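A protein chain is absent from this complex, but the other protein chains hold their places.
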Amino acid sequence: MRCRIGVYVCMCGSNISDYVDVEKVREIAAENPCVVLAKTTMFACSDSTQKEIIEDIKVNELNAIVIASCSPKLHLFTFRNVAERAGLNPYNYVQVNIREQCSWAHSDNPKFATLKAIQLVKAGIDKAKNSVSLEPIMIKAEHSALVIGAGITGMKAALALANTGTKVTLIEKEHYVGGRIAQWNRLFPHNDPAEKLVKTLYEEIIINDNIYLYTGAELISKSGSVGNFIVKIKIKPRYFKSGYLIEQCIEKAIESCPVEFDDPFNYGLTKIKAIQQNHIGQFPYYPVIDMSKCTKCGICTDICADIDLEQKEEELELNIGAILIATGAESYQPPSGEFGYGVIPGVITLQMFRRLIDLNGEKLIYNHKQIKRIAYIYCVGSRQYDGENQYCSRYCCTAAVHTSLIVKEKFPEIVNIHLTRGVRTYGKQEILYNKSNLQKDIYLQFDDTPPEISEENGMINIKVVDILTVKKTIELDIDLVVLVTSMVPRKNKELENILKLPIGRDKFYNEVHPKLKPVETMIDGVFIGGNCQAPMNISESVKSSLSAVSKMNALIGKGEIQLEPSLATIDKSICVWCDECTKICPSDAIIKTEYNGKPVAEINEANCKGCGMCLPVCPTNAIQLIGYSDVEIESMIDALASYSPEFTI
Amino acid sequence: MGENQKIPKILVFSTEKISDPAIDLAGLLKKHYPPTVYVVNVPCSSSVKPKWILHAFKKGFDGVFIAADGSDCQYSETCTFNTGEIVRKTHDLMKKKGIEPSRLKMAAICSVCSDPFVKQMKSFIEALI
Partner (left out) sequence: MAYNYSNINDYDVLVIGGGIAGIEAALNLAYQGYKVILVEKDLSIGGKMIHLSKVFPTLDCAACITTPKVSETARHPNIKIYTYSEIKDIEKLGERYFTATLVQKPRYVTDACTGCQLCEEKCPVVVEDEYQWGLVGRKAAYIPFSIANPRIAAIDIENCTFCGLCEKVCAAGAIDFTQEEKRSTIVVKSIIIATGFNLFQSERLSYYGAGKFKNLLTSMQMERQLVPTRPYNNVLRPKDGKVPDRIAYVLCVGSRDKSLGNPICSQVCCMYSIKQAQLLMGALPMADVTIYYIDIRAFGKGFDEFYKQGVGMGVNFVKGKIANISEKENGDLILRYEDIDSGVLKEATHDLVVLSVGILTNPDFEKLFKTTPLLKDDYGYVRQVSELLSPSKTSIDGVFVAGTASGPMDIPDSILSAGAASTEASVYMKGGAS
């Protein structure tokens, strides 16, 4: 038992001391015979107090410390580190939460808050008495990473990892890298050509010795843990053999393929065959057969000897230190009828509209009609009143405004009418909005009443209650309605299940903390970058994935990782090998071994996550979780239970 | 309700990654709940030993509440079931000892469920008075 304890009661400026009588708490803590020193402090976390605590530990030869302050979520590591710097084992430090769970929770009743704080600190002191010194567990880490998704975000991250010495496996579910960015052709804010961007990255990737790129590849299983993941990857065939003769016959093969369907890349504005070549801006420059459509008629095999319709999937197993998820997002697909979508022919999404602009020459023609007046309806699928997408999609205002500039440049006679909910061209993007105003685009704004859309004789009519003109109902005759659709989380159930990804309220993958750990997930070693975390534009996605790279390099770059030592332990002398714990352990961390000639259970430390699920199922109470042992928990309960008579109604 | 009636005491087993943030959030947003609610952290709600719960009753706690990870559990999808089993087993043990089973409750508290937590605490205290 530890009996030279230092106690610090933090005021947190006034966050705690406004409600809790910290001096009283300190006094009572000081009465405990094992408490050598008890102090109050303005900010326990400040550098000067940290220094003071270190001095105290050294001078008074403290063997445990208790800090009553904010939630351990914020400062556990700060103070463990303080202990360590003073030569005290960090696990002999106990943090008591008297802010979030006391002063703030009971700010309505300072007297009770003080009483509660006293008991919490008492319990903390008892926990400190029973605390044991622990050493971190070091595990070997593979200096290699898996990047899932080869859009711009994933490709850029892969290159950055590779160029800082990490081996990278980059996998892309589709047969081509670049995502669908090429659909946008020109990118805001500076009109960079999308194709060139993707091409630059792709070309750098294929000559980089540190990157292995697999297209048509998906993660199918993951085991192991941070530093030592074992992942299995399934690679779909392209149905082409060696390849170098393809150029001579592929065009003819595509021509002869009898299966034709709407090209999803162009939203059905053009057709595509079951055997297909990449679009501009997609790589590699290499054909593929879409087996979900192919009828195996065999016509193409007669034309190209390189085609092999019987090619099989391959599987690959890899050892990986860390994983970056860069799977991006999808565009919202409006249900039939939303603003006339799917019902009225002249209603299309922004994505499709961008293809339409590119595919048209001098005049903008849709459905055999020349388009002269366009209405953009903003926030479709975002900021929903009743739907589940409460969030703003961040990129779409700028994307729509930018599109209107492109339209005006290519088709100067067209009138752009924007029906917004307040234009959110934040930051420097405001300049695009200014330009759109200068080119005399019309801006109307609706609020809780969404615009009504109807059609008569091929002309679309929109009724909108415009809050910019005293809520007047304005009627517009329009040739084409462009729905500025939101970004929605990509449907990726399988991947989510394999990696057990935490999903946020908005259904995007959740970071641990937006400011402290914005690219980390709750699963150690699994990082998120770009649109899979939240809607954002390209530059922002790249920033986020490059941030993840920096955290990944810090984690696995040294070849070993320090792990928390709070794992389960089994007292073999009382284990009766009933097998209950092995059945319940979710991490495959309990193995059978022998002790004094009898079979017993043992913990495999590398696998144990310290969840403690095995604790309650053991019939002989042979399992203890380090840091949560019976003595520690029960002594805390004892201290908390000691009744303080003032707690009355 | 008498003037000097004691407020019942509740011990909450809360998990570090899921329910603790919610309880912290309740504080952050100054959503008040009775001060006789005490929280002890565990890594996962499926790690609470019946022995600890009985110990709490023996030492004078009026109620024990397990803030379960439910489907948010980081460790296993079986968590909801496992925690339920712990409660079931403990209820049996409580009956044998003559402790009213309603003094042990469990409910899933997600990491942003500060409102449900406060509601749970208020109604549990009400029920125990």
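Chains here go by letter, A and B, matching the order in which they are written, and residues are numbered from 1 within each.
Operating definition for what follows: a contact is a pair of C-beta atoms (placed from the backbone, for glycine too) under 8 Å apart; a residue touches a chain by one contact, two chains touch by 3 or more.
The structure presented is a predicted model; accordingly, all values stated were derived computationally and were not measured.
Asker: Sort through A:258, A:514 or A:619 and give me the one touching the missing partner chain.
Answerer: Of the candidates A:258, A:514 or A:619, A:514 is in touch with the missing chain.
Asker: Which listed residue, A:169, A:553, A:587 or A:624, touches the chain dropped from view?
Answerer: A:553
Asker: Considering the whole complex rather than only what is displayed, give the residues of chain B touching the chain that is not shown.
Answerer: Touching the missing chain: residues 28-30.
Asker: If the missing chain were put back, which residues of chain A would it touch?
Answerer: For chain A, the residues touching the absent chain are 12-15, 42-43, 45-48, 50, 70, 74-75, 77-78, 81, 85, 152, 156, 160, 163-165, 187, 189-190, 192, 197, 200-201, 383, 390-392, 394, 397, 422-431, 434, 467-471, 505-506, 508, 513-516, 518-519, 533-535, 538-540, 542-544, 546-551, 553-554, 557-558.
We take it that only the chains that are shown with their structure count from here on.
Asker: Show me the residue ranges of chain A that touch chain B in the complex, using the header's touch definition.
Answerer: So the residues of chain A in touch with chain B come to 71, 73, 97, 99-109, 112-113, 115-116, 119-120, 123, 500, 502, 505, 522-523, 566, 584, 586-587, 609-613, 615-616, 621, 625, 628, 630, 633-634, 636-638, 640-641, 643, 647-649.
Asker: For a test of understanding, state which residues of chain B touch chain A in their complex under the given definition.
Answerer: Listed in rising order, the residues of chain B that touch chain A are 1-7, 9, 11, 17, 20-21, 23-28, 30-33, 35-36, 38-40, 42-44, 46-52, 55-56, 59-61, 74-76, 78-79, 82, 86, 89, 112.
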